[in-house]
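Sending over a structure as structure tokens; questions will come in a sec.
All protein chains but one are shown in place.
After this line comes subunit A, so read on.
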């Protein structure tokens, strides 16, 4: 198939290629793991597991192909096959965050926040980021996944279909439902801040 076929890499060559092609994906991969597990230690384990598998199967990886999509696919499979089995709650949701989210109405009653905010300040930007994170974390993991892959990591529908092992039509419909759900959650927040959607 490719030029690589049949050519056995020395350990040094393999390590060098592994580092050059796969390690640069560490940042997005860790972020993806964190958004799936919502826990730093779990994300750590999941990423290590992913790189171990990638190293083991590195001979099957064709140089120059989409390393990022390949690693994301391995990580997603590890998450489904192993990680969720270990965890007692399959789709882990941080309920304190969800609770906090739904209680924003009460906070607004105190006044102040909505009337004195300046959208340019860093703290407001942080606040928006926190709300987006809370709303996203409250979504079922399948919905969360497509939004992260598409909006945060910029994968195409075709790449997402490969990573998730689902047809492109399913990617589209899942993304559509995920966004509706996210929109609903954020609209509640927007209203609590005095914005009408």
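A few comments on the model shown:
Heads up, the rule we're going with is that a contact is a pair of C-beta atoms (placed from the backbone, for glycine too) under 8 Å apart; a residue touches a chain by one contact, two chains touch by 3 or more; residues count from 1.
Keep in mind that, in the parts below, contacts and distances are computed from a predicted model.
Per the UniProt record, the chain missing from the shown structure is "Putative zinc-finger domain-containing protein", taken from the list "Heptaprenyl diphosphate synthase component 1", "Putative zinc-finger domain-containing protein", "Protein translocase subunit SecD" or "ABC transporter ATP-binding protein". Set against the missing chain, the residues A:132, A:166 or A:193 yield one that touches it, A:132.
Annotation for subunit A: contacts to the undisplayed chain at residues 11, 18, 23, 26-27, 30-31, 34, 40, 43-44, 47-48, 51-52, 55-56, 125-126, 128-130, 132-133, 136, 147-148, 150-152, 154, 156-157, 172, 175-176, 179, 182-183, 186, 197.
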